[in-house]
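Here it is, the structure in full.
Here we show just some of the chains, and they stay where they sit in the whole.
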Amino acid sequence: MRWDAEANLELAREHGLHPQEWERLLAALGRTPNLVELGIFSALWSEHCSYKSSRAHLRKLPAQGPRVIQGPGENAGVVAVGQGWVAVFKMESHNHPSFIEPYQGAATGVGGILRDVFTMGARPIMALDSLRFGDPDAPRMRYLVDGVVRGISDYGNCVGVPTVGGEVDFHPSYNGNILVNAMVVGVAREDGIFYGRASGPGNHVVYMGSKTGRDGIHGATMASDAFDEAAAAKRPTVQVGDPLTEKLLIECCLELMSRGLVVGIQDMGAAGLTSSSFEMASRAGCGLVLDLDAVPVREHGMTPYELMLSESQERMLLIVTPGNVMSVINLCKRWGLDATDIGRVIGEPVVRATFRGGPAFELPIAPLVDDAPRYERPFRRPEPAAPATLPALRDRDWGTELKTLLAAPQLVSARRIWQQYDQSVGAATVVGPGADAALVLIPGTRIGLAATTDCNSFACGLDPYCGAAQAVAEAVRNLACVGAEPVGVTDCLNFGSPENPTVMGQFVAAIEGVAETCRVLEIPVVSGNVSFYNQTSGQSILPTPAIGMVGVVAEVRHVPRGSWELGEALYVLGPLEGELGGSRYLQIILGLEAGPVPAVDHVAERRRSRVVAELVRLGVVAATDISDGGLVTALVRMGSPDCGADLTIPWDSLVARVLFGEWLGRFLLAVQPACEPALVQACEGMELARLGTVGGDRLVVRAGKRIVLSESMAELCGLPERQLEWMEGVQG
Amino acid sequence: MTDGGRRPRVAVVIFPGSNCDRDALAAVEAVGGEAVPVWHQSRDLQRCGAVLLPGGYSYGNYLRAGAMAAHSPVMKAVRRHADQGGAVLGICNGFQILLEIGLLPGAMLMNRSLRFICRDVHVRVERTDLPLLRTLQPGQVLRLPIAHKEGNWFAEPAVVREVEQQGAVALRYCDPSGQVRADANPNGSLQNVAGLVSREGTVLGMMPHPERRISRLLGGEDGWALMRALVEAA
Amino acid sequence: MQVEVRVKLKEAVLDPQGEAIRRVLSSLGFEEVTQVRVGKLVLLEVEGDDCERVRARADEAARELLANPVIEDYEVRLP
């Protein structure tokens, strides 16, 4: 079938449009579209581009705040971080491609999110990755873990942006649908921000970067020329990343922008030339004419359909004034990049394209972008998981249980993953992976930007509202541990099918949990991403609203410590006893998927986080938050193989809750004896318990006079390293 | 070569895909030099007294790390500079380029683990009587980060013997106490080689990144002296 | 017996490495080289002298491990 054949309902269906959407399309257009126009509609009306199921709920997220310069709607969010600097950040998913081809899927995921950030005029200074895999023993799972990590490593390391943090978790619900979410933080001067707007009729449209091939065109198979069926069979469904070109794009685009040579700029991400051209025109209230014969191609005989929908990587679209076109092309040449003039901005709000001398398509912009379908999907609010009926948790073999916990995939040390990432390129990493949050200096300054990603999807499965709220609270605590105050959130909401009312209910509850917590804690959500349809054979993943949070340290004077030192005193700030509902102890040791996951106590969280951040900035304490696995796993994280601790908890406390309880906004603090008075004074009016001191090579916990746990630190510290030991081995 | 109180000029070469160039420029300035960015297509070194080939992925490290950069126009000027006794420091990818153009012996294979490795290592300083190492103490142990996938130095046995006889090994991977041991070798490099120096001591190639370690806030100052030696040699 | 498994990127798949090599070759004066694609040459030493059996096994190994069917094609060659 030819690209200019008339479309029909049947073809619309194959493009994923519902019959009502087809009717809506016909009404909006007032005529029957041709095939390329149908392809464009289906791309822009897809869930991915239009947010048709989520938009109504995303509105609940607080996007305002005194620091916010650009909220959701642009390529990335922008917040002011002091001294005229802004942080530009976003998180995005690349789940499905990574399941098909983990290496290229993850690599191009990193590439895409980098472009979203430097497109805004910001230099990327750090990347994080939030990963979810299935049962480590499930088929293909090691191959997937390995491929994803290599993909992130080879791409991120080559472009020279340090990967400084992230998370990794395992759960069988991801067996058929892994999650690869990548976050990038960039910095710019406040007056150096650029937007994806095609403004100024008469301006030129310049295509820059890699040539267009037939990569990742999702439409119906018949969309290719009929006599080219052999080629259709060979069409790659996965895109291949080229990090060298990406690196050159970063440098060249930043130089073009700093020289004031571009009016607007956007990368060609999902749906390639289609989304970049329509979205840029829409934001500016203008239109475009495109000469498709001018689009640089990698393969022969590409049709308008393929040109508009290709997802070849490392491509940008620039809007340039007529007088600057030559300068732009020359600067690109200096960086070894191709740039081509492919069209003009016009006043009329349409995109019109020509091909081989004739018209290819002409579409009005509003129906495709602003008036795309919106759905109020029916949803069923989830019932939070019932509280567990717990066995009597007395006089158990706490040491053995701790070891079982530490050896579980959920408590894995990600060291073998992040050791494959360049963490310090840029020479600005104060705290890299392995700590609660990363801390990176804005180049040439003492301003520290901190970042973390968090989401306990096990808890979100039990109670999407509280689980999501807790993810926000945990992120705040993680930032506090490196001394930072939160300034903004980006999110990546990974869920099953929105057409399933139960999944939709999880989605709504999770958004409300994030929204409420961010609103009360006054942290704006400035960018994000929704990934639906994460399911296989009707089986949805756990609801996974990954939270990426950025914080600021106005002036970094000390390196925050993640570990304790000999002779220090250990304190718990917050309740000594945690909650077992939704804890790793319940999940792993007792095999109970049960709640309740507690609600966030906003007042306490905020007070404690502020105080901890301040003490860390002053260099008074080393801090870590008490999350996955409870106090004992925090102790192991803070200790080292040759340096343990001796703690005493009150004889009448509930040992399981002290050792393994989670939630409630608790911190573990280590402090030099000389600084104890300062700590106690700073925490006045808050729950603060002194548990003991650092020393010896064992972790010893006493309840009153009775020893409840005594284990070799070397052994404990070694356990979380075991899971990924196979990564040390080599493979082809 | 300081003339009239001016700071010594150090050329930092930028290839397409270099990614430690900005860090190198900043580090040269921080230790008192004047850092001069030099583009790979340049045919001269802009009156610089020393050259730094920074780390990164020149030409994406496609084909072999450093292979394509070795053919850049600027490398002719770098070779001439080296032949005339000028100082050249190659860090990581810069070291790989120096091997590819034969200014230092051997070649880099992929790390034994076949993976990229980024972590701190300890290296022992083997020579201090040469220009690019004279700011260091004999036997001094430095803690520096490595970040590479191809740092597994290889040469034929005869070449290895020659390298050892000449004392061309400048830095060796060691444990924190300075013992050169197999388990302190992160990548399988022969003789635990982390850095090689030319006979005259004016060309130095090393896998660890001294330019990332010149500040207490950023992991320590163990790279300071090496960067300083380069500036003094300019 | 030595068996050669030739693994190549599928035709329509982008080969950034090949393209970078082409550019450098061209700048070195090899303008007549109009395209470069890089593949893998996996040389297996296999026990046994039943050619058909060895070929079948090599094919199996290529399919299972040596080539990534999503983006690569392979070919098995016997001496």
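Per-chain residue numbering starts at 1, and chain names A, B and C are given in the order in which the chains are listed.
Just so it is clear, a residue touches a chain if its C-beta (ideal position, glycine included) is under 8 Å from a C-beta of that chain, and two chains touch if they have at least 3 such contacts.
These numbers were taken from a predicted model, which means no experiment stands behind them.
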item: Stoichiometric formula of the complex, labels as displayed; value: A x1, B x1, C x2
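Definition applied: only the chains that are shown with their structure count from here on.
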item: Pair joined by more contacting C-beta pairs (A-C or A-B); value: A-B
item: Separation of chain A from chain B, taking each centre as the mean of its C-alpha atoms, in whole Å; value: 35
item: Touching two or more other chains - residue numbers and ranges from chain C; value: 16, 20
item: Residues within chain A bordering two or more other chains; value: 242, 244, 336
item: Of chain A, residues touching chain C in the complex; value: 100-101, 104, 210, 213-215, 231, 234-242, 244-245, 298-299, 312-313, 336, 732
item: Interface residues, chain B side, partner chain A - complex; value: 16-17, 19-20, 22-23, 26-27, 55-57, 59-62, 112-119, 145, 147, 149, 209, 211-212, 214, 216-219
item: List of chain A residues in touch with chain B within their complex; value: 150, 153-154, 157-160, 242-244, 247-248, 335-336, 418-430, 441, 443-444, 446, 556, 559, 727-728, 730-731
